[in-house]
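A single protein chain has been removed from this complex, and every other one stays in its place.
Moving on to chain A:
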Amino acid sequence: MNSDLLGILVLYFLTLALAWPLGRYLARVFKGEKNALDFLTPLEKGIFRLAGLDARREMSWQQHMVALLTINLVWFLLAMLVLCTQGSLPLNPDANPSMSPDLAFNTAISFLVNCNLQHYSGESGLSYLSQLVVITFLQFVSAATGIAAAVVVFNALQTRATDKLGNFYQYFVRSLTRLLLPGSLGLALLLVFSGTPMTLQGKQPLVTLQGDSVAVARGPVAAMVAIKELGTNGGGFFGANSAHPLENPTYLTNAAENLALCIIPVAMVFALGFYLNRRRLALMIFGVMTVGFVALLAPTVYYELQGNPALSPLGVEQPLGAMEGKEVRFGAAASAYWSITNTVISCGSVNSMHDSFMPLSGLSQLLGMMTNAFYGGCGVGLLNFFAYLIIAVFIAGLMVGRTPEFLGKKIEAREMKIAVIVTLLHPLLILAGTALATHTYVGNPTEYAGWLANPGFHGFSEMLYEFTSSAANNGSGFEGLGDNTPFWNCTTGVVLLLSRFLPIIGPVAIAGLLARKKYVPEGAGTLPADTATFGVMVLAVIVIIAALAFFPALALGPLAEHFSLY
């Protein structure tokens, strides 16, 4: 077996081996049981005292959501303020200008919602103050927000009937102190010792060996890159994201960053099992997610290792696979693995340029974001999956003629409506957005010529990808798209907002409604949710919804391009 494939296999199993104990640890943290980082309790108490919060007050699901939305609003205003004035604020050694209001709107929203779509390049678009106070800060708190929301759902799925679902600030702050901060610290130190800069000095001008004058951009990179991956944020310090040799210097840092972005989403699935003491249920969820993940990974690795069929007739030898947009130190296999982990998980960092991937690889990346529930983002991946679960329970219940129940709670019309709205909102935003963009472009191709870097089917894929990435809160892109225009900044900004908060509120509401209901002990008449049969059912629901919603759009873009190439 070649060294490229072995590298990604070891990486995947290492991720699982670490995610299992991390899941157990997280369950203990959020249940408030004894755990290894209890020495941080005074720090957390200090935080709550300074903020004037009572972290023991139990909240209903509505109170949770009010708390979540309020603090998100504060962060949005802070981000807008800094981004629009960064040009005249300190820590700006390269004298980068303030952002235009539409770009600031897009950027603030994008990082607030954990998407990290970037319509600027870090080297020229942000000051170091913005990188720290807006970008790094939001990368921490948006990830913690997602995790806290997922924990509310964990809490609600217990067997008792109650309104009280713990304290939002408690979950939120603990996600930071017990998970994201220590984890990022470790990863950042590894990066720093591998050659990633962590400095407040500006670009370094130099004359190269053969005599060209260039400048090398630097900055407080390591701190930001660590939380970018661990928090499944994905927004790069530099324009080229983790393809940049200072942001991701070696094959080992690449493996570490890739592991970091996968570990929390996977661990959260296991944490659900430990938290509810339903490990079989967690394994069922993990199994379904893994089947989906592998189904998207396999073709991508295959096609990238094969190389671009259009290059061979030109006399190019491709023993390493398709190298356009890829770095030699990672190779095609690790780049393909990275691209699929980053699209099924809503991280969206890139170590190679997705725009230059083979058409079916691009299709797999798109499908990863269109389903958005195979592992998924920090906390929110599980919330998306939860909506699919509810639908599957309902359909399965109807098929076998039993009352639809999930974990001993009856699923009724109200929960179903919410689940369906959340699930269908996603394709609606993607398809309506793409339709609007395509319509605008076709109406005046000369005026919008700057939008597309590639003609034909691939150009359509670029627009489809941008809206899919926004709606999935992913943030990666077919970066050939000229997206820093008021049209793209505003439309994707709106899509980002809707597709972050509704898919959080919906599942939390369902869980909150279920929590209030009387617990019916599971008996002979119950449809068991922790079996392989039910897993197949859930997978079928996900596949059918994705196929019905997205097949026509995919046929016009990547599929058409594939058949024109092969």
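Here is the rule we use: contacts are C-beta pairs under 8 Å (C-beta built on N, C-alpha and C of every residue); 3 or more make two chains touch, one makes a residue touch a chain; residues count from 1.
The rule we apply is simple: contacts and distances are computed from a predicted model.
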Looking only at "Tricarboxylate transport protein TctB", "Potassium-transporting ATPase KdpC subunit", "ABC transporter permease" or "Paraquat-inducible protein A", the name UniProt gives the absent chain is "Potassium-transporting ATPase KdpC subunit"
Would you mind spotting which of A:107, A:136 or A:468 touches the chain that isn't drawn?
A:136
Specify the residue from the set A:27, A:80, A:147 or A:322 that touches the hidden chain.
A:322
Touching the absent chain in the whole complex: find that residue among A:88, A:208 or A:444.
A:208
Residue among A:12, A:25, A:154 or A:169 that touches the chain left out of view:
A:169
What residue numbers in chain A mark contact with the hidden partner chain?
3-4, 6-7, 10, 47, 50-53, 66-67, 69-71, 73-75, 78, 121, 123-124, 132-133, 136-137, 140-141, 169, 173, 176, 181, 184-185, 188-189, 192-193, 195, 197-201, 203-204, 206-210, 212, 214-218, 220, 222-223, 226-227, 238-240, 243-246, 249, 251-252, 255, 307-308, 310-311, 314-331, 334-335, 350-353, 355-359, 453-458, 461, 478-480, 561, 564-565
